[in-house]
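A protein chain is absent from this complex, but the other protein chains hold their places.
Entry: chain A
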Amino acid sequence: MSQTQLQSPPPPPEPRPVTPSLHPSIFPIPLPSELILLILSHLSQETKALILPLVSRPWRDLLYNTPELWHQLTIYNAHAFVHHPNPIRFSRVTLLDARASSCSDDDLAEALTRRALGTHLTDLDLSVCRALSNKSILLLGKHCPRLSRLTMEGCNSFTDISPLSTLPLTTLDLAYCESLSSSSVDLLARSSLNNTLTKLDLNGCYHISHSALTTIADRLHTLQFLSIDGQGIGDRPVIYLFSRLRNLQTFSISFANDLTDSTLKHIAPILPRSLTHLRLRKGVLLSSVAFGAFFADLAARDHSFTRLDLSECAQLDDVALASFRFPMLRYLNIEWCWNVTDIGLDRILFASSPGLVALYCSGLNDITLTPLVASAGRTASSGTASGPVTTIATPSPPAADPSLPHLRALKLETCRMVETDTIRRVSVSNPRCFVVDYYGEVVRGGKKVGLLVKEEVWTEGGVRSVVPEEEEVEPEGMEEKEKKAKEKDKHDPFVAAVLALVSAGAGVAVGPARSAGGVAPGAGGAGAGAEAQGATSAYGNATEQTLAPKRRKQRKPKMVVVPREYLGRLAGFFDNL
């Protein structure tokens, strides 16, 4: 010890050698290239692809020749992408969002075989690329050894998914892949995927049979998310699913019309505790009595959902709701459950789930909300009326009390008995709540702020500033989002809802890798729309220079699209801003 000290005065460790900057003229002070790359890696794709290359030659050379900067990519034109003259640049892509990029079998073959783009790929979104056939699935299975998340919503041309069984998939989204054969799902479930797969979305895949579901139940024990179409699916396989998949957190069935009371009776005692999100849509045979017993059973077991969707379960009524007790519930969809009245809503909102953030009750013909608003007002004022101050104060209108203070989204489309004044009072007393009225207009703080169109809500002025005063909905925004809207045609709101809640904190579209996070849903969506338009024109012979100014103008879309199902979640964002 002392010897070493004597030998030589130990020099303090040298700072890491500062590698000479490769690109001295990029930043005002020379930086090591890894720092330059780090800074640039935080930039949006738009800035990297369209703005920075125009700044100067060194910037452009750096950006065009550094594959590390292009780990995550959103493309809008698959053909142009795979024939890009400088493919090296994209050789390290790990996350590729090619949603609605018109990707064909040939494009994918070019990308995966000739350009070897699959080597590093972990996340891939090929949704709504309807031309993709079985050939493409084979290619994916062969050339994407690291693929863990695959989204192919609405690709309805392929039938055989089993070639993917060799991949380390954790998430497989095949919603609305309508041609998908039951036997190939069966094969897939029998493969080694049973160790990795946590999310499987088969919503809209109506060929899936009893036997495939049984195999899923027997094999895919790691599943946390399962969504099925349900057409032709009876009680037995559904009960069996619940008895076997003990890690399930989300279960969804879009067409529960073949399920009978037996399902409710048998799943109530075996529902895994982890299952907090249940969707039984169109359970038309499920009786009020069975629902009542189901709710009571679960309440007795202290099972609580956070999200529950019983839309179009026509027999659900106030009597059944009398045993409704889910204190943790945040999202409830009882649209088109005609028999529910104000009494049922009162039970839900005050006795069972006061923490409800989103309540969707479109089509409830008998509800008026009037007693609810009144009773909420009464409760609040009786709480605060304990001082002598209130005796002096002039009697304030009930609207001054926050009724339903936690609510952020309340959907009342075609609820003909709800007065405009009631809506106004709810939205004024709880200015953070979005209320959708009879006509699909979105009201907040007493003013109309947007319009519900198909699956999306249009609001003015962007996520950061929903200004109640501004009412006009500009038609040009519609064009910008046309593509998005089209692609969403078949996009089940449930998927979005689940994305919103299950992968909370992730970006809208793909996954945690898309760190845009929080504010992204609106802003990102709108930007993407504008760029989608830019992309088509850019694919002509135009040069970057002529395009750039144009595109810059387009980059400020006035409209921001809020997907319908994000309403509840977005409300949280608005408040945190």
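By our rule, a contact is a pair of C-beta atoms (placed from the backbone, for glycine too) under 8 Å apart; a residue touches a chain by one contact, two chains touch by 3 or more; residues count from 1.
Keep this in mind: contacts and distances are computed from a predicted model.
Comparing "Exosome complex component RRP45", "E3 ubiquitin ligase complex SCF subunit", "Cytochrome c oxidase subunit 6a" or "Proteasome subunit beta" against the UniProt entry of the hidden chain yields the protein name "E3 ubiquitin ligase complex SCF subunit". When you scan A:L40, A:L112, A:L202 or A:L356 for touch with the missing chain, the hit is A:L40. The set of chain A residues touching the chain not shown comprises 1, 4-5, 9-10, 12-16, 18, 25-29, 31-32, 35, 38-47, 49-58, 60, 64, 71, 73-77, 80-81, 83-86, 505, 512-513, 515, 517, 527-528, 531, 534-539, 541-545, 547-548, 551-552.
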